[in-house]
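Only one protein chain is missing from this complex, and each of the others stays in its spot.
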Amino acid sequence: MFWKVVLLIWMSAVIAAAFLLPAPQSQLGPASRIFFFHVPVAWVAVLAFLLSFVFSIMYLKTRKLDYDAKASTSSRLGLLFVILATISGSIFAKSTWGSFWNWDPRETSIFILLLIYGAYFALRSAVESRERRAALSSAYAIMAFVAVPFLVFVVPRVYLSLHPTTSVIDVRLQMQMPPAILITFLASLLGFTFLFIWMFNLERRINILAARQKEV
Amino acid sequence: MSSNLTAMIVTLIIWIGVFLYLLRLDRKVSRLEKNSKHA
Partner (left out) sequence: MQIRKFTWATKSAWLLAKELKSEFRTRYALNAVFMFALTTLAVTSFSIGAFALTPRIVSSLLWLVIFFSSLSGLAQVFVKEEEAKTASLLRLVAAPDTVFLGKLLFNLALLLMLELIVVPLFMVWMNVSILNLGLFLSVLLLGTLGLVCATTILAVIVSKARAKGSLFAVLSFPVLLPLLIASIDGTRLSLEGQEFAAGWGDIRLLVSYLVVMFVASFLLFDSVWSE
């Protein structure tokens, strides 16, 4: 209970700081504040994907259905965060560069992640037997995860040579942020990670309860 | 009130709303867990 209250206060403070501090990128204006939300959310989405990958491997190794439940929970939350990241990024793009979607490297990668999650759940819904569903979706999660690094390194290589770099990447790589901004950003990152952990745990407990119910 | 301030207040309200929702879920789940342990 205690740390939930901490989370509440923590994120409230982050929100306050995000709006009250001077805007991160003065050239981009007030819309750049979305950076405090958009980047951590995207990071959590990737983290969720990584967890899915790990849980999938663990399932294939141990064949314990619990791991598959964890993998699908992680993916479900990952899907939520990816959608949030895509929408927030797109809003930012609209207000800064005038168009909702540009197919720049970051946008493309996040879109691919969205497709992967979608494919993962499409696959899960197409299999009825629990064990088979777990095995097939684990295999897919692993294949998809293995393909992603190529995207992260390929897409920039190809597209950067054709299109001008958007400054989102610069904002991201700018490690010389004024300390207040950096601290707020890291705090936001931590806060969203804990939010993810809380939601993950909640869904886990619900799944366990549902499983127990089925046995009764 | 500046638009910045309104944006901040709106965001805070949304966050508190989400938080309370999750807290409610958490409490329900805890109650269910306790019940099924006793049953």
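Order as written gives the chain letters A and B; numbering starts at 1 within each chain.
By our rule, a residue touches a chain if its C-beta (ideal position, glycine included) is under 8 Å from a C-beta of that chain, and two chains touch if they have at least 3 such contacts.
Fair warning: this is a prediction, and the values are worked out from it, not measured in the lab.
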Task = Going by the touch rule at the top, give the shown chains the omitted chain contacts.
result = A
Inquiry  = For a quick check of understanding: of A:V146, A:A180 or A:A210, which residue touches the chain that isn't displayed?
reply    = A:V146
Residue among A:V6, A:L20, A:I87 or A:L115 that touches the chain left out of view = A:L115
Message = Please identify which residue in A:L21, A:L84 or A:V127 touches the non-displayed chain.
response = A:V127
Query = Mind pulling the chain A residues that touch the left-out chain?
reply = 60, 112, 115-116, 118-119, 122-123, 126-128, 131-132, 135-136, 138-140, 142-144, 146-147, 150-151, 154-155, 157-158
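The rule is short, and it goes like this: only the chains that are shown with their structure count from here on.
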Query = Distance from the CA centroid of chain A to that of chain B, rounded to the nearest Å?
reply = 20
Query = chain A touches which residues of chain B in the complex?
reply = 4-5, 7-8, 11-12, 15-16, 19, 22-23, 25-26, 29, 32-33, 36
Task = Give every residue of chain A touching chain B within the complex, in rising order.
result = 4, 7-8, 11-12, 15-16, 18-20, 30, 198-199, 202, 205-206, 209, 212-213
